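The other protein chains are all here in position, but one chain of the complex has been omitted.
On to chain A.
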């Protein structure tokens, strides 16, 4: 049309636009967080930090089970789990209300809708990676040496990102239609927290309880393998390739289901906006 060499927005490739928008929204999330609170960074780690201290108090100081619940030093073990859990928990919680929170933007800007989920996964993921500095400090203080298995860490990040993206794409549109789901998911997250090996090692799972095969059931949780990948940085024996395989399959299956649910429901979601 025009002879100018400037590329109009619509003429850029969809992929470039997606990446660009994703980055803008992620940056927005982070800068809103860090410009509105003086303690921005502190807030993002305060929750897992406090919870670590609470669980440490309960399990080690009061019940004196620190030696058996997980690997040593237990406080580092706890934090390694809780920081990753915080990423998971915050992403899913945010995904349940993303469409109502961003309704104005969704209504006024033509963007691929999956962006709304991807951007939560990414911004919370960046906060998680930033919070790892605290884990490193605790590891230094309590003498938890890093092993070569730390190389598994990025695999854990990728698997968790895929898992969260898939779950987010299921949760985000469904909560638009069923408001109750928001509460239900909060409850489910709490159950999942204790069912995932966040506070303890998956090795502690009994094979069966009163004849009910509890262990195989718990092993289906894709978070288990991911936590193992992270914890392998300090305790290589925590890496369980069988669990990792379940995590990978679980993440991909959920990604598939999520994509399907999302694609099917987005036209109806937009009508509700």
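In the analysis below, a contact is a pair of C-beta atoms (placed from the backbone, for glycine too) under 8 Å apart; a residue touches a chain by one contact, two chains touch by 3 or more; residues count from 1.
The working rule: contacts and distances are computed from a predicted model.
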Chain left out of the displayed complex - its UniProt protein name, from "Chemotaxis phosphatase CheX-like domain-containing protein", "Extracellular solute-binding protein", "NADH-quinone oxidoreductase subunit A" or "ABC transporter domain-containing protein": "ABC transporter domain-containing protein"
Which residue of A:43, A:177 or A:194 touches the chain not shown here: A:177
Sole residue of A:32, A:46 or A:209 that reaches the chain not shown, by the stated touch rule: A:32
Interface residues of chain A (partner: the chain not displayed): 1, 6, 8-12, 17, 20-21, 24-25, 28, 31-32, 35-36, 104-111, 174, 177-178, 264-268, 270-273
